[in-house]
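Pasting a structure here, questions to come.
The other protein chains are all here in position, but one chain of the complex has been omitted.
Labels for the chains are A and B, by order of writing; each one numbers its residues from 1.
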Amino acid sequence: MSKLLFEKGLNLSEPEIVRHYTNLSRNNFGVDSHFYPLGSCTMKYSPKVNESVSVLDGFAKAHPMQEQKASQGCLQLMFELEQQLCEITGFSGFTLQPAAGAHGELAGMMIIKKHFEEKGEGNKRKKVIIPDSSHGTNPASLQLCGFEAIEIKSNSEGDISLDKLKKEMSEEVAGIMVTNPNTLGLFEKDITEVCKIVHEKGGLVYIDGANMNAMLGVCRPAELGADVMHLNLHKTFSTPHGGGGPGSGPVGVTKELEQFLPNPRVVKNGEDYCLDTSSEKSIGRVKAFYGNFGVLVKAFAYIKALGSDGLKNAGESAVLNANYLKEKLKKHYKLPYDRVCQHEFVLSDEGMPNGVTTGDLAKRLLDYGIHAPTIYFPLIVHGAIMIEPTETESKETLDWFVETMIKIKKEAEENPELVKEAPHSLSVKKLDAVKAAREPDLRWIPNK
Amino acid sequence: MTEESKVLDDRKYTKEHEWVKIENGIGTIGISDYAQHALTDVVYAELPKEGEKVEAMGKLAVLESVKSVSDVYAPASGEVVEVNKALEETPGLINKSPFEEGWIAKIKVIDEAELDNLMGAEEYKKFLSEQEH
Partner (left out) sequence: MNFIPTNESKRKEMLKETGIESIKELFKDVPEKAYIDGCLNLPKGLSERELVSEISKLAVENAHAGTSPCFLGAGAYNHFCPAVVPALIGRSEFYTAYTPYQAEASQGMLQAIYEFQTWACLLTGMDLANASMYDASTALAESMFMSKNLTGKNKAIVSKHVHPHYRQVLETYAWAHGMELIGTEEPEKEVDEKTACVIVQNPNFLGQIEKLKELGTVAHSKGALLVVCVGDSTSLGAIENPGQEGADIAVGDCQAFGIPLWFGGPHAGFMTTKKEHMRHIPGRLVGRTVDEEGKTGFILTLQAREQHIRRERAESNICTNAALTALWATVWLASLGEDGLKKLAEENMEAAKKASKELDLEFEENFYNEFVVKVNNKEDVKQKLADAGVIAPLDLEEFYPELKNHLLVCVTEMNSDKEIEMLKKVLK
């Protein structure tokens, strides 16, 4: 545990600061140092060249309000990135403005709201359908846009139930928010049918693109029937997660919905790139300036580096790695939905010996130098353990992870306390979350 | 559930696991032992205001644990006459003593007949045993 820097003073020398933050960094797991199979977060390796090109002076020191004719390189990069994303997803247009996945979701729902207002159905379509396997942000995002969530349960195979969807879908429903592949890591088998049912009643389909990695070069969401989708550049396109941001959440839409995209848009007039604010039906601006440009540079570099062949290889390898782990682990842990998975899969803690829970397993993995999977999500699996290895891990790492998981299961049988009291090897032991919430201490207060 | 949850005979229960105890037209309301176990450590209680009107099975309070948030419903319609201010500082009283010190609010019940629909202790015990399967 490092002391708070403030306890040393508010005016310190450089070596003190360097020592402090260097030591803090050593108390942190990252992808460079640790296997990080955090489901739905796509913790893939972030190429170093991304970092170096994003801080080129011409990008890092370009002022957002400087003359457009003096910013042609930035604008061209944004224009071309949009085109790349269109090719990858099949959509007709993108906005790069949203600063994060949830921000993209919000912008996407605003676009849907605007679409119905323009059709004169704004007051009629007040509901949005959400499968119970959706991301937690989905209901919050649509609620902020004045919609009400209708939750529908998945069927026994983990897919959206078409019967339930047909029952709920009506002309009072603006559409559906689907995560595909869903949070069980399964490709919605009937996704084309789902889109058809929603479209037939005049609704729109929003795909949460958090799990786009599995579809890279494999299929285009727009061709599945999606109308709106956000991407997480920090997941699928390797811009690092930064310890929880900044990310970037571009939103793609069909031709019909392009007019509603946030202003401004980057367009090409002859040889010149410019910022266009002419769409009067735009939902407006969702962020100052034009988005997290520095993050866009990294995603652009990634797409260029991989190219058509590399992107397909990434998608396929991510799915292969997940299936490899799933097949190896299902002999030792309960796998509630046993079918081909996509980029991730979900195990359950049912049948774990001696009352050892998913939470305990997660903490014990940390002792072995493995970041925990996403846990207790989705809610439809008891003690969910959501594992996403990504394509940037080797077979050797995957094998080591399998061995470690088996070893922990054995520990749970023979010495459950060892697992329940984990972690043992980190800078702190299990932290008191109840105290943190009951007696909130959110800042240091100077002694005066 | 590994341990048997406590159920007291002197009060009535809802299917949402609230209890209510009536004395002189005033109903004291809290959550059952089963409910406090299920919630885990309560870290914050959002209490109603005195004088607030509540409807039977309408929202009365909100309890937060570290990882969840749950509504507490009013077992009967009425007006809030007192809230348990001790919970503001010590929400853990709900875990420590769900039936006594951890009471949540008192309401002046409009129609005591509404309580006839609620479960008695025996019925609630049976309800709990069904919940566990």
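We take it that a residue touches a chain if its C-beta (ideal position, glycine included) is under 8 Å from a C-beta of that chain, and two chains touch if they have at least 3 such contacts.
In this text, all values refer to a predicted model and were calculated from it rather than measured experimentally.
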| said: Looking at the full complex, which residue from A:119, A:166 or A:189 touches the chain that isn't shown here? | reply: A:189
| query | Of A:283, A:335 or A:384, which residue touches the hidden chain? | reply | A:283
| query | If the missing chain were put back, which residues of chain B would it touch? | reply | 43-44, 46, 64-69
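Simple rule for what comes next: only the chains that are shown with their structure count from here on.
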| message | Could you list, by residue number, the parts of chain B that touch chain A in their complex? | response | 41, 43-44, 64, 66-67, 91-92
| Which residues of chain A touch chain B in their complex? | 376, 433-434, 437-438
